[in-house]
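One chain of protein is taken out of this complex; the other chains stay put.
The block that comes next holds chain A.
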């Protein structure tokens, strides 16, 4: 369970997150929608400690993410994150990209790591690209590789930060399909996305972010189908 409790975050003078509370239960898929600059990416990065917070607390399975004594590298093993830019390691093959963390972080043997990597890459439809370097892949393939790379750590949570926003339109579908598959398998996920239809399909709850706050939250049918706040209505209109 991810428990976000009254979190504030600022970059210098700029207050980016102004008191967000959100709880994501095991097996739940929560989508975060909202305008650019509303703090969605920042919140995701606070969840796995890539960004610090000013006040409040974030707990993952009861572990305080930002407490000084927390072994953050250990905690990150169970929180996968996929970014907007696909971030393939260019000097490693697809297989090596996926094997790196299981080998170096989890200390798996080469054989185990490879087995896991092949399994995950097959899962995302890249079984025929194992020995290829990422530079030779399309954006959609690189993004699916990034998903496999995160999944190879057997995470309990997956965070997606606009995973399809940097892709050519014809490549968006394949990545969304991969994410949908994950959701159906019961992965606990937090998705930042502009794909409203997709969010409505796969989410258990949707949160609309505005100015560093959760402005409206509820089931997809409530927030997307029948939004109550004028700002939510405007936002949904603006991206349709």
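Following the convention adopted for this analysis, contacts are C-beta pairs under 8 Å (C-beta built on N, C-alpha and C of every residue); 3 or more make two chains touch, one makes a residue touch a chain; residues count from 1.
Note that in this section contacts and distances are computed from a predicted model.
Going by its UniProt record, the hidden chain of the complex is named "Amino acid ABC transporter membrane protein 2, PAAT family" among "Quinol oxidase subunit 1", "Ferredoxin-like protein", "sn-glycerol-3-phosphate transport system permease protein UgpA" or "Amino acid ABC transporter membrane protein 2, PAAT family".
Residue A:48 is the one among A:31, A:48 or A:232 that touches the chain missing from this view. In the complete complex, the residue from A:150, A:207 or A:223 that touches the missing chain is A:150.
Summary of contacts with the chain left out: across A:25, A:85, A:138 or A:228, the touching residue is A:85. Against the chain not displayed here, chain A makes contact via residues 48, 50, 73-74, 76-77, 79-81, 83, 85, 87, 89-91, 100-101, 104-106, 133, 135, 146, 149-150, 153.
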